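Comments concern the structure below.
Right, chain A next:
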Amino acid sequence: MSTGFVFALAGAVLFSLGVAGVVLIGHLLRRILAFNLMGSGAFLVLVGLAQRQDVADPVPQAMVLTGIVVAVAATALALALVRKLHALTGQLGLPGDVDE
Partner candidate 1 sequence: MKRRVLVAFVLTLALAFVFLLAGAMLDLGPTTIDLRAPVAAHLAQSGVTHPVTAVLLNYRGYDTLLEIAVLLVALLALLAVVGDAPVPPSRAAHPVLQTLARLATPLMIVVAVYLLWAGAFRPGGAFQAGAVLAAAAVLLHLVGLQPGWSRPRLGLRIGLAAGFVLFLAVATGLLTQGSLLQYPPAAAGVLILLIESGLTVSLALILASLFLFLSREEGA
Partner candidate 2 sequence: MTSHELLPLAVLASSLLPGLIIFALPEAWIGVRTFLNLFAAIAKLGLVALLLAGVAAGEEYGVRYAVLPGLELALKADALGMLFITLSAILWLFTTLYAIGYLEGAPHRSRFFGFFSLCVTATMGIAMAANLFTFFIFYELLTLSTFPLVVHRGTDKAMKGGTIYLAYTLIGGTALLAGIVWLHHLLGHTEFAHAGIAAALGPEYAGQLKIIFLLLIAGVGVKAAIVPLHGWLPQAMVAPAPVSALLHAVAVVKAGAFGIVRIVYEVYGVEFAQSLDLLYPLAIFAAVTILWGSFRALFQDDLKKRLAYSTVSQVSYIVLGVALFGPIGTIGGLVHLVHQGIMKITLFFCAGNFAETLGIHKVSEMDGAGRRMPLTTLAFSIGALGMMGAPLTAGAVSKAWLMDGATAARMDWAIWVLWTSSLLNAAYFLPILWRAWLRPVPAAWPEEHIARRGWRETALLLLLPPLFTAAATLTAGMLADSEATPLAWARLIAEREYIGQGRP
């Protein structure tokens, strides 16, 4: 089994773990962590699967670079929202479904 494959598989697990985390965890900071894990999982699959013969492929690598920057941008925004929410309500979780 190649290095690429190992990390692609790890990425698949990470992704699932991350999605499960975002779905299940109410604490918003941890949700952000889970989202980051999910993203890392997708990146690992992207590069790992493309490099399953262990030959470096610059195209997915460049894509992942792009993706990492997007992820940090999203994380910063999410943190800003969480901090604002906390400042306004003192809560670190989203209120139950606001369906009327």
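Definition applied: contacts are C-beta pairs under 8 Å (C-beta built on N, C-alpha and C of every residue); 3 or more make two chains touch, one makes a residue touch a chain; residues count from 1.
With respect to how the candidates were assembled, all candidates are chains of the complex that A comes from, given by their letters.
Quick caveat, the model's predicted, so the values are computed rather than measured.
Chemist: Taking the stated C-beta criterion, I'd like to know which one of 1 or 2 contacts chain A in the complex.
Modeler: None of the others touch chain A; the one that does is 1.
Chemist: State the interface residues of chain A toward candidate 1 in the complex, per the touch definition above.
Modeler: So the residues of chain A touching candidate 1 come out as 5, 8-9, 12-13, 16-17, 19-20, 23-24, 49, 52-53, 55, 57-59, 61-63, 65-66, 69-70, 72-74, 76-77, 79-81, 83-84, 87-88.
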